[in-house]
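Pasting in a structure now, in structure tokens, and then I'll have a few things to ask.
Yeah, one chain of the complex is gone here, protein chain that is, but the others are all in their spots.
Lettered A and B in written order, each chain numbered from 1.
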Amino acid sequence: MCLAVPMKVLHVEEMTADVDIGGIKKRVRLDIIEPKPVTGDYVIVHAGFAIHIIDEKEAKITLGYLKEVLACGTETSQ
Amino acid sequence: MELKHLNEYRDRDICRKIVEKIRVAARKEIRLMEVCGTHTMSISRNGIQGLLPKTITLLSGPGCPVCVTAQGEIDGFIKLSKMEGVITTTFGDLLRVPASESSLERERAEGADVRIVYSAFDSLEIAENNPGNEVVFLGIGFETTAPTIAAAIIEAEKRGLKNFSVVSANKLVPPVLDVLMKDKRLKLHGLICPGHVSVIIGAQAYIPLAEKYHIPCVVAGFEPADILQAIHMLVNQIQKGESSVEIAYRRGVTFEGNNRAKDVMDKVFETCDADWRGIGLIPQSGLRLREQFLSFDAEKKFDLSIKETKEPDGCACGDILIGVKSPTECPLFGKTCTTTHPIGPCMVSTEGTCAAYYKYH
Partner (left out) sequence: MKKDKILLDHGSGGGISHKLITEFFLAHFNNPILAELDDSAVFTVAEQTLAFSTDSYTVDPIFFPGGDIGELAVNGTVNDLAMRGAKPLYLSTGFIIEEGFALADLERILKSMKRSAKEAHVLIVTGDTKVVPRGAVDKIFINTSGIGIIPEGVNISGKNARPGDKIILSGYIADHGMTVLTHRAGMDFASSLQSDTAPLNDMVAEMIATSSQIHTLRDPTRGGVGTSLNEIALQSGIKIKLHEDAIPLRDEVNGACELLGIDPLYAANEGKLLACVGPDDAEVVLRVIRANRYGQDASIIGEILAESTGSGSGRGRVFMKTAIGGTRIIDMLAGEQLPRIC
């Protein structure tokens, strides 16, 4: 229902940030995000607005979990 | 290595292993609904249903804003686009949706000034650059999009833009889920909850639903591994007889949600009853402009009396939207209703259930 993509923050101004996905750069609004992202953060962008700062720690936990599933999966499939 | 939060979740091995886990866990017939149209798209585009064991059925829900926009509302949009001096701005999604007589695309061919924008904010620029015209943004979407429209309205007020207004056809997800859960025909075992709506409203929004209807709810992201992980979590809950709210998309969604976005939305909009295409009137499921912002309300400004209209004969979009019927059960599907000649909204929208079925199955 709502197309949104993770984009890396390159530069932050008061109400806008320049963000990048795969080399495509776009200026997005920061009206509906708090705290404001900082350079290097990944944000979820929807319809020209940053709506969320991606939680790197949670992302690592999720990926770790998925890889754990991977490890266990190998055992059960043997 | 730096995470880019995209391809990591498209890994074939990870996906295959989660599928194996699901296979082991899913012993009985399980019916899950993905509420969100972007999930429907991702499931189809990645061929996820075909990877799952036969015991798991995925049903598509009402989470496509274009599909649930009432025909009367679309008629209103079209009426607007025909008015002298009006520039209508809209997301590309809405352009082809057929109303009773026409579509925005057809009106554009007749000479209407209909412009596709990427953001509600882009409409402000258009209003500033065309002071002799009225610029009307056609506001559709759920809780993800509504705050962006609210922010544009606040900015328009700040800039003193008098020639900018919005039709608010925004809709809310929890009320429609409540209606779905009451439908005895559905027999759902779990809900794959929308990821980006939940970025704003938080996973807490589904707690009343889980408690009232004893239905497991898992918020999912949009990459294949995200969706499979959510299915795995749902299957686990179902096997254990649990019905709690969990998040399989923790990098994007919290229980609390985005309070700043909620405040902005709340400042501009208040809830109202809303008409959902194919479903009907749902109390407190829509958003209208608060009194303070009524000067931005295009419905008032242009005296659009939005009326309810009849669905096309034979079109099963209503039942398809709530997962009671699958597209192949509609008498029009693939025969008179195709992506080239869509009749109902589920075929028009890229993420509509029928379009996804037609294109990818």
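The rule is short, and it goes like this: contacts are C-beta pairs under 8 Å (C-beta built on N, C-alpha and C of every residue); 3 or more make two chains touch, one makes a residue touch a chain.
Since the model is a prediction, treat every value here as computed from it, not as a measurement.
From the options B:M33, B:V66, B:I87 or B:L180, the residue with contact to the unseen chain in the full assembly is B:V66.
Mapped onto chain B, the footprint of the missing chain covers residues 6, 10-12, 15-16, 37-38, 44-51, 64-66, 91-93, 95-96, 105-106, 108-110, 115-118, 122, 125-126, 140-141, 145, 224-225, 334, 338-340, 349-351, 358-361.
One chain is missing from the display, and on chain A it is touched by residues 1-3, 5, 7, 20-27, 45-47.
Going forward, only the chains that are shown with their structure count from here on.
Between the Cα centres of chain A and chain B there is a gap of 21 Å. Partner chain A is touched in their complex by these residues of chain B: 3-6, 8, 13-14, 16-18, 20-21, 24, 35-38, 63-65, 91, 118-122, 141-142, 144-145, 147-148, 150-151, 154-155, 194, 196-197, 199-200, 225, 229, 232, 248, 250-253, 258-261, 264, 351. Chain A contributes residues 1-6, 8, 21, 29, 31-34, 42, 44, 46-49, 51-52, 54-56, 58-63, 65-67, 69-70, 72-74, 76-77 to its touches with chain B in the complex.
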